[in-house]
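Below is one structure, written out as structure tokens; comments come after it.
Heads up, one of the protein chains got dropped from this complex, but the rest are sitting where they should.
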């Protein structure tokens, strides 16, 4: 990983100077641990049949949380389906996230002030939206910045290219984060592309490209803060390649043994980001087993509360199928609605 | 134009060693002059109402002819609408080219052995075809190479990106030539993209990228021969940026005064490729006014013959509209055919 | 390639002594509508390939950049999916984007954005995110454009739930419908028949005005049979109706104008009166929008129909790039009249 920004080694040792204060690190750790807790519990809920297909983010907590924590409250987050960690870090209520993965309409109808686009699966299609949101911010003289995620696989889609080019032509305040997690379902990054560094694509758009150890929260946050600051100051877009690893199956429906050896994952588990940061903090005497235990208790309570909230969401009616097709429904929706109401 | 391959200066002087023999240069010059003659005469025909909308290639003869001359007879040419010069150089009968621009069906129905895809306008969509053709060549153990053109504007389309990536992943024997002619209709390359070198995009695909003076036939041919040889030897794709200039309007329907000053063009005329090569040849004592005169007489005859041939093409019947929708027409085409026949 | 024919300047909304109407071509009326929308609402942005400096390949945006600035009217890179998705982002941010796609056949690279996003945001987010985006595109044949420049993909757009589809048939209708489309809280695809851009002029009120979307229009009254059509086919049907009138046959012409939401009632009312209908469009027949219209008429006016509903459409083939035969593809008055005769006989 030469040419890759890193501050903390895989075993949790600091390399060089620490740019962050201990409190900041603790805030980051708490957010990552919270995300991990969400992921673990979501998988359990899924196994119980209380969530639908769920795309785990295990192993990608630093990339997502580090990126999201570089944002201010007015900044936009444009996720793929993988970014539940980033979304709950940027303010999405846990119950909303649960309801989305439960395929309940309340999982899409975000609070008005939440500056996050909903998760969605058509790969890379969200990236041009990010550019539009960002350019609108410039055109209005606002200083909101947009953080847009895409996967290594997603970089192959035409929309990824068009969005990068539009962003650079319009000098739009958007930071593209490619989470290179090694896989697009069963296809490894080496067969997704021939270039070994996704960050190199930036050259072709005349924008800065940075490759960062996406499992190193400190590096991720530093790189992102710089990119966000540049965007906010009118310096245009940045392409960040966060090198990470998808430790889990693609989704709860996937069986990775069909395409990768379990041993690969075991090895990668050693370098996973949550324990890496915990090791660092422990080494700094900034975190203890007690603190961890207390945090987990808090997270459990929070999650339980979110589940209760999600469970309380009223079941959608059949007529909700045609609601919101237009601001004012057409005659076709109105007549469908009558049928769905049983009229 | 630093980092840009060039052998002949704008005023027709050799820079460094001449890699080509004089006979070769003469062959090249004849092909370029032939293309120029075609272009000039086509515009006249268009003004007479004997061609439809015609996209001139004036100023891009070296880029197109140089690229096409690097091909062998079994190699494929995948053009945009702009590449009439490349096509007639790679063997397209002049009459076929004329009939295409006359929008006569015979302009699409190429001789069986002509390895050229028909001109077409949906920008960049031909590039994935080029990759498929090239990969098929490899899969069959053949050694045919594919030359695919696209414009500076065309590089912005998603298909351009997807094709470049597919080509590199499959190590397909295809050479992509971007003719950077400065304009996409009214949009200059600087507003099409932020990067100053299109060849830099190659880095992002892990393939060689070369920027060449596309108005220097010698440079163009040299760069292309190398790229074609590499592709043929199994070395995979190359991205060639041929820097040239669209001296003419976008098409015969375009009025460039709406977006660029006439003076720009006048200046560029001085560096145009046909006279540049002629100056070089004249300086080498390899070409004379007599030779030019004789060549022009030949070209005139050839073109007149092609016009006569084109004029002799029988008018299509109304029922040709539904012919060839399928190998065996469906009932819907058959019933349409009866109506169109007046039955 | 862009076709590009000279036009006169459409700037008719200048000073105090401005006339109250002007005789405009459709492209001028569209230019005026865009001008007025830009002037009235800061959130309106006009963008696309060649719309800025050059003023558009059809000059629909001529002069707008000079008048409203390069931050309001600007060129984009050559990438339709990018244009569409970027427009979605602007709309999500609360702007009122008006994108131009040069030809409807170049909407195809943008269809993923259309089908996956443009029509779905409001629905899937239960109204939290909306896309008040207008997409203008030149469509249809009849003017010897190059290959792929004469496509009519309205049925594809109409099959995308959540998307409105409007196709004006004259300068005055175009202005009022475009201003309504820009005001609409939902995405509107606005297809402009190339054939009508400059073929005729019409008196167009100088002031901004709006026609309600979702309403069909009886363009000519008659009682023998209803011609249902839209866009470039309206003038064809009107001509057919004139010819028929000379023979004493009175045809009613219904101009659909808005394909989605479809104004079924106006069409049915007419067919219930005449008892006969011929549906006309230039897109290929199979799975064209005419099938939808015919199916609705045949279902809901079943007991009033005196003859089967028939269709006069493009054939089940691509619009032919072969200039000398393309007029056999696009319906003309003669083909419409042949269908009328057949219907009247049955």
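To keep things simple, chains are lettered A, B and C as they appear, and every chain counts its residues starting from 1.
Throughout what follows, a residue touches a chain if its C-beta (ideal position, glycine included) is under 8 Å from a C-beta of that chain, and two chains touch if they have at least 3 such contacts.
The model shown is predicted, which means the values in this text are computed figures rather than measured ones.
Hidden chain, full complex: it touches shown chains A, B, C. Only one of B:187, B:219 or B:325 touches the chain withheld from this view, namely B:325.
Among B:3, B:112, B:285 or B:343, only B:112 touches the chain that is left out of the view. Listed residues B:131, B:239 or B:310: the one in touch with the omitted chain is B:131.
Of A:58, A:90 or A:250, it is A:250 that touches the chain left out of the display.
Within the complete assembly, C:120 is the residue of C:43, C:96, C:120 or C:198 that touches the hidden chain.
Touching residues on subunit B toward the chain that is not drawn are 105-106, 108-110, 112, 117-118, 120, 122, 125, 127-137, 139, 158-159, 162-163, 165-166, 169, 323-327, 330-332. Taking the whole complex into account, subunit C touches the unshown chain at residues 81, 105, 108-109, 111-112, 115-116, 119-120, 123-124, 147-148, 151, 153, 155-156, 158-159, 161-162, 260, 262, 283-284, 286-292, 294-296, 298-300, 302, 305, 307-311, 316-318, 321. Within subunit A, the residues in touch with the undisplayed chain are 52-53, 55, 81, 102-105, 108, 120-123, 125, 153-154, 156-159, 184-187, 191-193, 250-251, 253-255, 258-259, 315-318, 320-322, 325, 330, 332-333, 336, 340.
Note that in this section only the chains that are shown with their structure count from here on.
Farthest from subunit B, judged by the mean position of CA atoms in each chain, is A.
One finds 41 Å separating the Cα centroids of subunit A and subunit C.
One finds 36 Å separating the Cα centroids of subunit B and subunit C.
The distance from the centre of subunit A to the centre of subunit B, with each centre set as the mean of the Cα atoms, comes to 44 Å. Residues of subunit C in contact with two or more other chains: 77, 79, 81-82, 109. Among all residues of subunit B, those that touch two or more other chains are 156-159, 191-193.
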